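A single protein chain has been omitted from the complex, and every remaining protein chain is retained in its original position.
On to chain A.
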Amino acid sequence: MTETITETFTELHEFLAAEQQLREDIRFVVKDMEQTTREIQKVLQAIHQPQGLKKVPELCESARKLFEAVKDQTKNLSDKIPVNQYYKYHDHWKFVFQKLMFLAALIVFLESENLIDRSVAAELIGAKVNKEDGFHVDLEDFLMGLLQLASELSRLSVNAVIAGDYNKPLLISAFLSNLESGFRLLNLKNDALRKRFDALKYDLKKVEEVVYDLSIRGLKPKDTSVLTELTN
């Protein structure tokens, strides 16, 4: 009896130790990825500075270059994950993926004022949309990224005004209210995503205050070019 128990447990222990080792390896790759993510973030933070909005094309371009490095890191990471075990280790890269989704969405917004496609975002970090197709980005992580984008844009609306750009807040306001109508369609459970979504209204409120401040002082651009820009 003693032998069989000991044998069973020794086997299991070896198995779990191997798993532990894998976790270490994953942490290592994720660390790299986090570093690149911080670099991308640093680049894009410049949009808040007085001259930042004028440099958007350059900033986006250098950020996109850094995303190339992320692609390699994603490849490294996905090579380590055994088939059908994505969610066993998901916690390790969940937060960095959320941040990357946010940064990808920010780039697309700055370039085109559009909401990023899920497929475009996944593609940018070298991942897939659906788990059937390979190493994918979890939908909730993508949505978390979009909520982070909302906070960033509400900050940008303030800084745009400082920089003398009175159009941007209107664009952001329209974008965020569309985003909010989108999120309202989701049946969220009482989880992290739901809590993060609850914060969206504060971001929205901040932007609306900025727009309000501009309109009562007659600073809101009169020409309709902004409005048509919103619509196309």
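FYI, contacts are C-beta pairs under 8 Å (C-beta built on N, C-alpha and C of every residue); 3 or more make two chains touch, one makes a residue touch a chain; residues count from 1.
Please note the rule applied: contacts and distances are computed from a predicted model.
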Chain not displayed: protein name in its UniProt record ("Translin-associated protein X", "Alkyl transferase", "Dynactin subunit 4" or "RING-box protein 2"): "Translin-associated protein X"
Residues in chain A touching the chain absent from view: 1-2, 4-6, 8-13, 15-17, 19-20, 84-88, 90, 114-115, 117-118, 131-132, 139-140, 143, 174-175, 177-179, 181-183, 185-189, 208, 227-228, 230-232
